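The structure is given below, and queries will be raised subsequently.
Every protein chain but one is kept in place in this view of the complex.
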Amino acid sequence: MPVQRKLKMGIIGGGPGSFIGPVHYKAAILDNKVEVVAGAFSRDEVKSKKTGRQLFLNPRRVYHNYADMLESEKILPTGERIDFVTIATPNETHFMIAKEALKAGFHVMCEKPMTMNVDEARELQKIVDSTGKTFALMHNYTGYPMVKLARDMVRKGKLGEIRKIIVQYPQGRHKNPLNHLKERKSGSIEDIGTHAENLTEYITGLHMSEVCADLQILKEEPKLDYDGSCLVKFANGSRGIIQFSKIAMGEENNLGIWVYGSEKSIEWHQEQPNILKLYEPESPVQTWRRGNDYIAKVSPAAARASRLPGGHPEAFLEAFANIYRNFCDTIIQSSSGREISAVMNDFPKVSDGLRGMLFVDTVLKSSVSDEKWTKMPKR
Amino acid sequence: MPVQRKLKMGIIGGGPGSFIGPVHYKAAILDNKVEVVAGAFSRDEVKSKKTGRQLFLNPRRVYHNYADMLESEKILPTGERIDFVTIATPNETHFMIAKEALKAGFHVMCEKPMTMNVDEARELQKIVDSTGKTFALMHNYTGYPMVKLARDMVRKGKLGEIRKIIVQYPQGRHKNPLNHLKERKSGSIEDIGTHAENLTEYITGLHMSEVCADLQILKEEPKLDYDGSCLVKFANGSRGIIQFSKIAMGEENNLGIWVYGSEKSIEWHQEQPNILKLYEPESPVQTWRRGNDYIAKVSPAAARASRLPGGHPEAFLEAFANIYRNFCDTIIQSSSGREISAVMNDFPKVSDGLRGMLFVDTVLKSSVSDEKWTKMPKR
Amino acid sequence: MPVQRKLKMGIIGGGPGSFIGPVHYKAAILDNKVEVVAGAFSRDEVKSKKTGRQLFLNPRRVYHNYADMLESEKILPTGERIDFVTIATPNETHFMIAKEALKAGFHVMCEKPMTMNVDEARELQKIVDSTGKTFALMHNYTGYPMVKLARDMVRKGKLGEIRKIIVQYPQGRHKNPLNHLKERKSGSIEDIGTHAENLTEYITGLHMSEVCADLQILKEEPKLDYDGSCLVKFANGSRGIIQFSKIAMGEENNLGIWVYGSEKSIEWHQEQPNILKLYEPESPVQTWRRGNDYIAKVSPAAARASRLPGGHPEAFLEAFANIYRNFCDTIIQSSSGREISAVMNDFPKVSDGLRGMLFVDTVLKSSVSDEKWTKMPKR
Partner (left out) sequence: MPVQRKLKMGIIGGGPGSFIGPVHYKAAILDNKVEVVAGAFSRDEVKSKKTGRQLFLNPRRVYHNYADMLESEKILPTGERIDFVTIATPNETHFMIAKEALKAGFHVMCEKPMTMNVDEARELQKIVDSTGKTFALMHNYTGYPMVKLARDMVRKGKLGEIRKIIVQYPQGRHKNPLNHLKERKSGSIEDIGTHAENLTEYITGLHMSEVCADLQILKEEPKLDYDGSCLVKFANGSRGIIQFSKIAMGEENNLGIWVYGSEKSIEWHQEQPNILKLYEPESPVQTWRRGNDYIAKVSPAAARASRLPGGHPEAFLEAFANIYRNFCDTIIQSSSGREISAVMNDFPKVSDGLRGMLFVDTVLKSSVSDEKWTKMPKR
């Protein structure tokens, strides 16, 4: 029997000043099926309480830290205790918190990067497998309807055989991007390179077999890169370019992808998420617009991921919410032993996180190698 | 003392199959400051209950009809009873429900059109004034940050003196638009013409003094128009064109505005809401992008209406939510006798609804007049 | 037998400082089938000689004025004397020069406006008819391939029945547009309004039956308007808006047209001339790109008007050259008594000029009339 109530969400991180925290809880509640009931928003108790008040939480469920929260919540009765934990803390803490939350019996929604290295990713994968809990990694860009359409076009062979893939992720909103970077512990490869990698594999389903990377490095110890360009070979023989940058001055968040097939090609940009361009030789260019029936026919997943009709634009927040919705529906379905449909099972998982860490690892190795190609390890 | 809890919302209309109902409750809760606690979603009890379950409502607060809801809720204690009513019913019922809800002591968020004629609008205005309740009319497009930026640019004189204004609202998503229209009781002038009018006056602050309208009419009794083109004179002497259409085949929801000043001009389109174009002779065209500090400097209202940084697109739902946020903040502030700031007081009111009805009335008169210009009455 | 030589062109006007003069002679020679051999470029002899030298003309064929040129050239032997005269002088002289040139036995390419009023236009039409000479009016925008494609789409019924037409022609490149205007003797209606009218009728083939115009007037005597908005009724019952402006600050030369049919719609903009957008409900938007075979299938005229393959953009000059090419091919074919094909006979004629003057006349009348609709006279 399915849960006849809203799912209860506990948040770790996301206190005052956080960009991504509020996105998580706004997106989570968007469909009116989730409520925020607990949180450990900040190591600073004053700040944590402030966010708790803004969310109208019971003050007793605003915790000092994540360990408190896990410990206190797990002894509450079902229906009262949180169903899942959202992790929106600094990158280096994701792994530890995710591990503990899973072990404490909670489902987990984790901000990316999932871990700081491949070993942690492999370990986390084992824990997810052994606990049987639902784990989602917030690669939010795969939540966009038109990305799902792109994936279904490619997977259904509408483009023919894939021959070349170009992915870009340039950023440069700030006048002193290198200063911004220094405050962070992750370089451009972890921060945005993994999004580019995830989008590529999500849409094409092709596995990268070899990488040739050139990183621009701000400092070596700990290594901090601010720009990267990678040539890629895919398992099917096709080629690609993945490039990302923190110094693309004046660009905002211009994630984009071109997939060239033997018959047709597609182009999509995150900053104009409601359209997908379809190119074919000797034919007019087609601009597919979200929210129309002709899209549902090619991609039920895209249709499910749309809330508004064509011409009523949707954007970043809804894409985020789509990840949450599939994650939550999966929790609900699996809690009642019911089948999880393909369109529901469509959210980034621990395997995406592992694959991302393998990509980061291989790019870092390649970037200091004199050999042209560095192999991507098997998963 | 301000309310230290979420505001409680009751919805009338918005049952299964409704497009706008879910937009209302998703937008209302977006900022985690509102909760849906009651509803009379449909005259069909089965349907109403279904929506109630989807929203996890207490079944006792899913009512048979709006009268039931108003009666039952008003006797609940403060803090438990609903704070405001959202009206998302068929057009011809808005006036009656709004009137009753206000008289029952609730604040009201009303879908447009506010009423079916000018007399009703004037009557409703009196009721709002006499009850002192907060009343908002959902002219959602004025909730977009870049529309607020446009308004502030114009009002601060950045464009010089305004000389010409072009507004368009073409729609045509369906193959048989006239069949669609027949099922409705409002023509293009009420449905989308009023949005165009509201956007015009919101941005420019100019009052229309005379109108010359040409409507294409589907049937006379009751009158149903599917397309309209209006020449407009403004009180300051500037001129404009307002055109809207239900037969612009292949257009989706392409509301757009161009304001030409004596020094600069602006252009904005609802389908690409995150940008505003600024034109100036002998200068590069500027594309202002939402979510940046340089926008906050010109328009604090635009900054307040943005939740995400540049490059992370926002869209229709957030604009809707902005109307709700200002409406709710006004309720909270006024309930505690505190001042309502200008950026908070920024939402469409009963006066917008009256103005819209005067516009509709004048356009309909003009459309059957042989005289070129028909005066807009004073409010 | 066709002419086995380049056609010889004589230019009146187009001296130093002229914008449109050089466009005429560059466009005329573009296909290497015309040579400039004579000219009366300026009333100032020094200036006229300067332009003559720049064009490497025989100094004896640089004339003091147009009368000289016509008189001297007409007595030269065929093959040596000019075949046609291009008139690029101030507007108020077009009629007189065209009349004289035709009477002197020359074909004429005339800048627009053709005349200053309807009476002159009717008189010129009679002269063209009686002399049997080829007369072209430089409504250059109809020379664009994608405009020809638009026309053929409409004429072949691809859009269904036409229901609404929107045409805009906003300009505003200069900081003080009204100062610019004062130096001219023609207002916005003659200067750009006629282009908008011509484009409308060229593409749709629909006759305007009634007009309702609102002009913004700089001064009354002689009348000088700087902005106009017109509602239009077409003979088939469809409606339209034609608006043009000299005060659209920051716009450059943004002639654009939307034609809405009962099944599909099209959109074209002069500043992006190589594409035509085709809209259809429940289908992706199509962007048709110049220079591809699928365009040739719908519009042989568009194919003939393209010189470069897709992706190699063409622009203003080639559109101009297309008018010249059809004009010249018509001269050649008719001089040898051969048939003139439909794609060749495709250039603006004296009838376009008359229609333009009737439009100007009707708009001016409407603009001072209290009646809503002013009838367009029969031609």
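In order of appearance the chains are A, B and C, and numbering begins at 1 in each one.
Keep in mind that, in the parts below, contacts are C-beta pairs under 8 Å (C-beta built on N, C-alpha and C of every residue); 3 or more make two chains touch, one makes a residue touch a chain.
As the structure is a computational prediction, the values presented were derived from the model and not from experiment.
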| item | value |
| --- | --- |
| Contact set of the excluded chain (shown chains only) | A, B, C |
| Contact partner of the left-out chain, one of A:Arg60, A:Lys175 or A:Lys378 | A:Lys175 |
| Hidden-chain contact residue, picked from the options C:Asn117, C:Ser209 or C:Asn253 | C:Asn253 |
| Residue among A:Lys164, A:Lys223, A:His269 or A:Lys365 touching the omitted chain | A:Lys164 |
| Selected residue (touches chain absent from view) among C:Lys50, C:Arg122 or C:Arg173 | C:Arg173 |
| Residue of A:Pro113, A:Gly261 or A:Gly310 in touch with the missing chain, whole complex considered | A:Gly261 |
| Subunit A, residues in touch with the chain not shown (by the definition above) | 159-160, 163-164, 166, 168, 170, 172-175, 177, 212, 214, 216, 227, 229, 231, 233, 239-241, 243, 245, 247-251, 258, 260-265, 278-283, 285, 369-373 |
| Residue numbers in subunit B that touch the chain omitted from display | 278, 282-289, 292-294 |
| Residue ranges of subunit C at the interface with the undisplayed chain | 4-6, 19, 22-23, 25-26, 29-33, 36, 53-56, 171, 173, 251-254, 270-274, 289, 291-292, 307-318 |
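Note that only the chains that are shown with their structure count from here on.
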| item | value |
| --- | --- |
| Copies subunit A and subunit B - rotation angle from C-alpha fit, nearest 5 degrees | 180 |
| Shared interface numbering between subunit C and subunit A [over half = same, under half = different] | same |
| Reference subunit C; chain at largest CA-centroid distance | A |
| Subunit B and subunit C: spacing of chain centres that average the CA atoms, whole Å | 44 |
| Distance from subunit B to subunit A - Cα centre to Cα centre, in angstrom | 34 |
| Between subunit C and subunit A, distance of the C-alpha-averaged centres to the nearest whole Å | 55 |
| Shared-contact residues (touching 2 or more other chains) in subunit A | 289, 292 |
